[in-house]
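Report on the structure given below.
The complex appears here minus one protein chain, its other protein chains still in place.
Our next item is chain A:
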Amino acid sequence: MNLNFLLGDSIISPLGFGTQLNLEAIRQGETALQSHTNLSYQKDSFYAGIIDNDLLDEAFSRIGNLRAYTKLEKMMLLSIHQVLEDFPYLDLERTGLVIATTKANIDELGKGRFSEDRLMLWKLGEVVAKFFGFQDKPMIVSNACVSGALALKLGNDLIQSGRFDHVMVAGGDLVSEFVLSGFNSFQAISPEPCRPFSNDRQGISLGEAAAAMLIGPKTGKGETRIGYIDAVTANDANHISGPSRTGEGLYSSISRLLKANKVKPSEIDFLSAHGTATAYNDEMESIAFNRAGLQDIPVNSLKGYYGHSLGASALIESIITRHNMLNNELFASRNFTDLGVSRPLNIIQQHRSSELNLALKTASGFGGCNLAMFLKKVQDE
């Protein structure tokens, strides 16, 4: 079966509109997480990564009609537009469109600014496909916080089954009052910027973002590329909102991935974790990673830079991983203080150079879902 590659990408976040701007911001130690008080629901201030509407409109006005699109649509359209600019000869009749989102335009609920069907997740797909002229009906993956990476897996499989030549995978979610109030009702929102895996972590910070990635077979020669190797999902079969105490599903997804690809833990150069900074999630991850023999692999969570962008997060983290591998660099796990999980982990505490050939990306979410994915550097001969 032919290998597919991560060919081009874009991240639209408070850290910047474009992957390179995001990478540079992270290298400089910046964060999207700022104190906000402007959402009507939340009386107290809270930390979140929120995209400035004026900046977004300024960027979007160059490609589309500002009044015709919701905030999330503008973000997502911008990200796909950026990727397509690098691939002007892409045949959209043979390119599939897969979109990952948990809540899409949920911030429009009850506002009446757009037609009612704009709340439908499939409508988001329709709007995006029409804007660019994707011919095939878009596919929407809505599988909680693993959606972004699961969309890559679906895209890869649909290319390998012969349905498409390439797939554009996009993801996006907003910081909405809906989601903020929901996590707050669980008392899961941190009063400070989130601190994944730290002993003083107090919960998650939310962050909005959109991202896009083109995957497909290699083009050109003599390049270093990042290949999509394989991904496995596994359900905890334990609880719909609480992570498994034994890390069962995450452990299963990792161990099945290792076995199917005949990879030993020591061959993995980097682990891009989910790391939401809730007490239970990070503890669960540490247990699963240890059970899988990954305690020595350099690991980080990017939530301290972006906050949790839900359906977009695993796609953004895959994009950052791709560039980390191309640049042979590891990013520090921002806001980490001292280890606050019961099992040892090799948390990356400072940006540093490191030869990266094989990376493992993991994600977990509500509904008990877990995902583990291998990305590998492939050098042309």
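FYI, a residue touches a chain if its C-beta (ideal position, glycine included) is under 8 Å from a C-beta of that chain, and two chains touch if they have at least 3 such contacts; residues count from 1.
By definition in this document, contacts and distances are computed from a predicted model.
Visitor: Using the UniProt record as the reference, specify the protein name of the hidden chain from among "3-oxoacyl-ACP synthase", "Indolepyruvate ferredoxin oxidoreductase", "Thioredoxin domain-containing protein" or "Malonate transporter subunit MadM".
Guide: "3-oxoacyl-ACP synthase"
Visitor: Using the definition of touch stated at the top, determine which of A:Ser241, A:Ser266 or A:Asn327 touches the missing chain.
Guide: A:Ser241
Visitor: For chain A, which residues reach the chain that was dropped from this view?
Guide: Within chain A, the residues that touch the unshown chain are 41, 102-104, 106, 109-110, 119-123, 125-126, 137, 139-144, 150, 154, 157-158, 160-161, 163, 177-178, 181-186, 232-241, 248-249, 252, 256, 260, 365-369.
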